[in-house]
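A single protein chain has been omitted; all remaining protein chains appear in their positions.
Chain IDs A, B and C follow the sequence of writing; residue 1 opens each chain.
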Amino acid sequence: MTIGDNPSKPLDISKIRAKLDGSKGPQYWKSLEEVAGSEEVQAFLEDEFPNRAPDWLDPVSRRTAFKVMAASLALAGVSACTKQPKELIVPYVRQPEDFLPGKPLFYATAMPMFGGAIGLLAESHLGRPTKIEGNPDHPGSLGATDHFAQASVLDLWDPDRSQTVTRYGDISNWVNFVAALSSARDVLALKNGEGLRILTETVNSPTVADLFKTIKENLPAVKWHVWEPAARNTVTRGAQLAFGRAVEPVYHFENADVIVSLDSDFFSHGPGHVRYARDWADQRRIRTNITHSPQPKQDRQEGYQAGPAAPLRNQAATHSEEDKSPSPHPAQVQAEGKPLSEADQNRMYVFENAPSITGGLADHRFIVKASQVGQIAQSLAAALGVAGVQAAQTGTPADAAIAMVAKDLQAHKGRCLVIAGDFQPPEVHALAHTMNQALGNAGKTVAYIESLDANPVDQVESLKELVGDMNGGKVDTLLILGGNPVYTVPADLDFAGAMKKVKLRMHLGAYDDETSLLCHWHVPEAHYLETWNDARGYDGTVTIMQPLIDPLYDGKTVAEVLTIVAGKPDQSAHELVKGYWQGRHNDDADFTPFWQTSLHDGIVKGTASTPVDLSAKAPGSIPPPVQGFEVVFRPDSSVWDGRFANNGWLQEMPKTITTLTWDNTVWVSPRTAEKLGVGNEDVVEIKASGRSVKGAIWVVPGHADESATIQLGYGRSRGGRLASGIGYNANAIRTSNALWVIGADLRKTGDSWRLASVQHTQTMEEREPIRIATLAEYKKNPMFVNESEPVVPQYLTLYPDYKYEGYKWGMSIDLDTCTGCGTCVIACQAENNIAVVGKIEVRKGRHMHWIRVDRYFHGNLDDPELYFQPVPCMMCENAPCELVCPVAATVHSGEGLNQMVYNRCVGTRYCSNNCPYKVRRFNFLLYSDWYTQSLYGVRNPDVTVRSRGVMEKCSYCVQRINSAKIEAEREERRVRDGEITPACAQACPTQAIVFGDINDPKSRVAQLKAQPRKYGLLQELSTRPRTSYLGRLTNPNSEIEKG
Amino acid sequence: MQIFHRSTNTISRVSIFGALFLVGGLIAIAYTLDRGDFSTDVGVVKEQPVPFSHKHHVTDDGIDCRYCHTSVEKTHYAGLPATEICMSCHSQIWTNAAVLEPVRESWRTGQSLEWTRVHDLPEFVYFNHSIHVAKGIGCSTCHGRVDQMALMYKVNTLYMNWCINCHRQPEKYIRPRDQVFNMAYEYPPNQMELGKKLMAEYHVQKLTDCWTCHR
Amino acid sequence: MKIEEQEHVLPPPVDPGPDKVIGPGHDFVTVTEEISNVVLQPLKKTPKEWFGAFVVAFVVMQLLFISATWLFYKGVGVWGIMIPVAWGFAIVNFVWWIGIGHAGTLISAILLLLKQDWRTSINRFSEAMTLFAVACAGMFPVLHTGRPWLAYWLLPYPSSMWLWPQPRSPLIWDVFAVSTYATVSLLFWYVGLVPDLATMRDKAKTQWQKVIFGMLCLGWRGSARHWSRYQMAYLLLGGLATPLVVSVHTVVSFDFAISIVPGWHTTIFPPYFVAGAIYSGFAMVLSLAIPARKWFNLEDLITKRHLECCAKLMLGTGLIVAYGYSMEAFISWYSGDIYERFMYWNRITGPYGVCYALLITCNIALPQLLWIRKLRLNVKFLFFMSLVVNCGMWLERFVIVIVSLHRDFLPSSWGIYIPTKWDWATLAGTVGFFLTMMLLFMRTLPAISIFEVREVLHHLEKEESPGLEVVS
Partner (left out) sequence: MAEFEEPEVLIKAAEKAYDAGYRKMDAYAPMPVDGLSHAIGDRKNYVSLMVLIGGLCGAAGGFGLLWWITCIAYAHNVAGRPFNSWPAYIPITFECTVLIASLTAVFGMFAMNRLPQPYHPVFNVPEFERASIDRFFLCIEADDPQFDAQQTRAFLEELDPLQVSDVEK
């Protein structure tokens, strides 16, 4: 399956169109697999077969690291009644105080990302960090996380991390490195550090910033360069342009009724994106005080007498001989909320070239080329009457809407928001600032704080300068602290070439990667969970990051290296961080409590930056749009700029828009694909400014024409077993003066590259797994969700209900606030020891995720709506899977959970066939890694590691339920609402997933299930799912609707 | 013409029944082996670094279970004493007894003692001491008269049907909370009604769900 | 006095045509001679074709062992199965083989009850065919489990976990149905063999043959009392086996009918599965009988009449199957259920549409040629047709199992199933195993029931010369 085997047929878009024109009602279009009927699949079948790699080779399996070929006898571990092998207990010699073996501990820390940091609680089992949760006290998290944070714990245990200091590639040690660097420094110190250059990624750690200050004092000639391939450079530049100083905008979605995004995907990245999603959702969420009553009132038919003698019967679930009424149904709970007439939610307009999760949530999504967003901004600004700005035409439908958008904004002065995308040029940011000012939003929906960036230089310029000096021979010693410039620096600068001219090159990095290969010295960088550090959150709040474990491979931090340059070697990260903060206190008396509380809370009180108020002025001109075909660069949604390339969880996480795993692709619109005569998996060559790269096409409906989007972070040549050999390197055609968009042309090569998508059919067909209505329709008919698929009334079944007298667990998922970000997927994977299976297996349809996010395109092929639906186990009360299991490996619990017992499963897979939701996952091979020692560390000891040949599925995180129940029982009370939170619900940024006890009418979940928008997936099958959904609402602008 | 000798009639019949009995017998033997001490380890003493006698420490010295098994009331894991705990006494008494050398060595070197597990559940079984103790299940109910064991062995198979037996009818085995750590506790003749009373009092459920122990 | 001394020349093996079950010029001795010779003739006299076929079959059988070993070593992932298509070739083959296994007992039992004279010459080896087909089928449920070494958990036995099977699951019904069927077929076959084994004992030339057959026939001596009990038992066995045959494939069809998968959840499955089973069963009988009668010169015992009757039955059951298909289509439309409708539409036009077209051709279209008597009597054509139907029936199972699964309720979890080489190897392997077994059987045991042929012969004689008693 390498580039070069047979080309698959191009998509015949015209055929689909023909179909669509014929089809009535809401338009449905077919996906790749069904394009123009079955020929595509026939072809797929035909050329697929010969290409099958021998099962014992799995040549492109991207998870050899995780994979074990042997049919191991470790299987005995999960097969019952075998003689137990000898097992040792190794007690402590001195048991730590207040430590209880078997109880996980949580430590507050933070993960630096996007030039900011998100506050976290890290779970530790017997000293092993196993799981990341959000820190409820941290403003940037409020208890939620993103998928990067969730997956970061796997990086800590990654067997491919660089594990030792190397010198010229040979194993060395820290002492030698210190000696080498110190001597180099001492030499350069004679010329005030002339010729010593330090290249870092965006730094926002006060400690590090302080260290740089000292360095500057001692060695004024030392230059500090900053480069991060997907940094928010344009944001600071834009602020410079508008305000004359690099400030950071902080948005307050909780106050925004109308939001305009100028190609800004603020839900998926940026220092505040998790918090923003929460605030937005709070504005979005609708609770109506009308109670959902799905069942027609009829007399129930008598059921069978059922159930054995009392002592054997499960206490909680008992067959109701006497009383045939159904178990407490949400219908009996009175829904709380506003009256229907007052139901209201915010409205969002998004202008973008490629679908994003923000665009998916938009009430109006306008497709424009990325390079045209500037003109849109101009027109909008003009329409808003910003002085000195002329409207510009893009020639897209968007132009027509601008007036109405402006009108809507003006109608909500002070309660609206205009946001420019992180990858739009500074001018667009400046325009956005001026518009917000014109709309009186400053201080209300947007505040400006001092930049989080300790060194807010123009990173591109800074990089250019460095490269220039290197070529000019002005650099003797280059200190690369973090990052992987050799891979990430745009091709036109030829960083590698320039580097070779530097006498002494030193690299601090987590992996032995492209950069370390070209450096004389390489020092393993400490993971943020294993060292001391500090970082600023999106609003400036500082978190002191504390280690949960000693550095596994003696990794070091940026600070620890800098302190050598500063001339004070042998200071540990702990001393440095503590020292810095001690320095800001007069004496221990007030330091010690401060230190304790700060560490405990995970935030340093009072460090949130105070807003400054400034006046913005519009930029003179904006960069002209790319004439002809544009290629847009974006960081990848799962590996970002490549830093997570060796993270199996993220690699296998379906990318929200494409549901692809393990690869980056070239996104083009159906029309463009038609024009190029290519289809999915066809390889095209992208030529831009004399350079070219080859990548596989993925046709993305709703993408702008004459435009292609390509993702950074792939095509790595080093940096771990999983990182290299997949995708293509987009940096190869990136240039320093056109970082984010460039004019280029695409050419079909005739080759094809196999991609692993987890969802082949991208439409809902004639079915309605997701029920959608506009706010207006909802007000007319709040029960709209139950019309297409009525609930099967209870009286239709022969059997009497089981009554759940104890707890009755249930889940509710609000499709209106689900962003589809996929954090739940990774959170679940981390919590439940879910195996990574690799590209080949994903292609075969064998991915293991317990909760998946279904993504449907709906409506027009060129401008479809985009819907997301998280699907965990439905925990059906009449579970079809249970009926057909021959060995009772899956049965119902007394609390209505659909239990899956791995150690009883023989693997007939009948349950999966009979599961209409297909949420069951099967270990077709030995997917769990039984052999890589370091990966044992990340495992959750409360969940069995599944072996080959057993079925598995979502358990509502039963390990959490049980421990909470045990706590409650010991205290002789019922479990409180909210005491149990499954991993998915806990990680969800918008709290779209809610779990709880349905029997408790006051519980949040019971309340949500009482909402009129509540419906069950495939409820007409009478499976009676415990997981229910709230229908999706949209809030379109009626004027635009008309227009 | 005659092929077989007269005797073959008898032989053939005997052999038929013989075969039946043989098969039956083999199955019976396999069954008993599977249930026997060989595979259950019931009553089998495992080799330990130190010949620790519960009999001596509990009965003679009258040390409470919780003195060493510190977390039995707090977590799923009863807790095995850290060397520290051993040394708290043995730094004063038996300071140079040969049998205790491993303990002292562990204390000196900081290397943990490595005990062999006696009560060993499969990895897919999640047992929680704290809740059982809290609900009035005594140590001796499962571990037997540990106070009379010179060397540790298990008295129950810890097989699933054994667990289920109690989970289905706790009233048979439950005892007052204050008696949980009483090794010599005898069930009263009126256990059945006492058990029912205690179950009500302690809100004991009959948890026979799979996910109670397996996840 | 010994038979050898008498004048008993074997009549030439000529096919007496479509209305006679036995060729001319036969008496008790000659039929006995002709049938027992197949077994007792010296090895070098064995027909070349037999050796050829055996070598081929034996080699192909090795595929089964190789692929099974690889399967146990790696796991079921070596097959093409995935989510949503969690059942692949294994189940398809299982149902196919079980179906084939139906003709044997059917012929022996039902035709016995119906007193059909044409059953005699073919019942013995169609029973053997049943046994081996069921053996092949029986392998798959075990092979296809994720943890085959625990397959015994499907049996009710007192385990140390005190866990029991879950008898609401059709798979448990399968366990009982298939094992019962295997046992009863075995008994039926052996009981039928006993008197002939006695014959073999007496015909055998060498001592060791005598001893072996002597053992196997349990010392049968044809006593009148024995015969009477024997016949009663045999009749009852037939009576019991008849509903059993019907039940087995009914239960197999429940595997699908009980589920909620569109395309599986159908009440019409039991009858048309049974019909289909008989259909493929008779096809297989023909595919085996036609070469066998040729190689061993048995044309005068397995006559065109036998072949034609099988052909007619194929035609009949084929029509029932056709009815089944049409009903399936009709109901899925008539139900108005979008999932049902889509399922059927997808069957015809979906990615696997080709399979459906082929299936209709093989099972419905081509067999209609059997209406033509000339073709029914054309042995070569019958042989060809029997192969066609066997393929067709395999495709039917493929369509039902895989095409229904690959697109069910939620479009998001639709998928494409692609069989791997190991899927094919396993299928081929079982065919090899089956043929090897059949060939060995034909060469080592009387493939035609001698004593029953004698009975028929006797009846015929009586019909021809009513005054027979007077003569003696």
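The working rule: contacts are C-beta pairs under 8 Å (C-beta built on N, C-alpha and C of every residue); 3 or more make two chains touch, one makes a residue touch a chain.
Since we're looking at a predicted model, the values are computed, not measured.
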Legend entry - Displayed chains contacted by the hidden chain, counting the whole assembly: A, B, C
Legend entry - Absent-chain contact - pick from C:Q41, C:Q207, C:S223 or C:T444: C:S223
Legend entry - Among C:D117, C:D202 or C:E299, the residue in touch with the chain that has been omitted: C:D202
Legend entry - Residue, one of A:A184, A:V891 or A:I966, that touches the chain absent here: A:V891
Legend entry - Interface with the undisplayed chain - residues on chain A: 303-309, 312-314, 317, 319, 799-802, 877-883, 888, 891-894, 1024
Inset, instruction - Provide the residue numbers of chain B that touch the chain removed from this figure. - result: 1-9, 12-13, 16
Inset, instruction - May I ask you to list the residues on chain C that touch the chain which is not drawn? - result: 1, 3, 27-29, 32, 156, 162-168, 172-173, 176-177, 179-180, 183-184, 187, 190-191, 195, 198-199, 201-203, 214-215, 218-233, 236-237, 240-241, 243-244, 247, 250-251, 254, 451-452, 454-455, 458, 468-469, 472
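Assume only the chains that are shown with their structure count from here on.
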Legend entry - Among all chain pairs, the one with the most C-beta contacts: A-C
Inset, instruction - Provide the C-alpha centroid distance between chain A and chain B, rounded to the nearest whole angstrom. - result: 47
Legend entry - Separation of chain A from chain C, taking each centre as the mean of its C-alpha atoms, in whole Å: 57
Inset, instruction - Averaging only over C-alpha atoms, locate the centres of chain B and chain C and give their separation in whole Å. - result: 54
Legend entry - In chain B, residues with contacts to at least two other chains: 34, 159-160
Legend entry - Multi-partner residues of chain C (at least 2 other chains): 160-161, 163
Inset, instruction - Would you tell me which residues of chain C are touching chain B in their complex? - result: 160-163, 201, 210-211, 214-215, 218-219
Legend entry - Interface residues, chain B side, partner chain A - complex: 34, 38-39, 41, 46, 70-71, 74-77, 79-84, 106-107, 110-117, 120, 122-124, 126, 128, 130-131, 134-135, 159-160, 168-169, 203, 205-212, 214-215
Inset, instruction - Enumerate the contact residues on chain B facing chain C in the complex. - result: 3-4, 9, 12, 34-35, 157, 159-161, 164
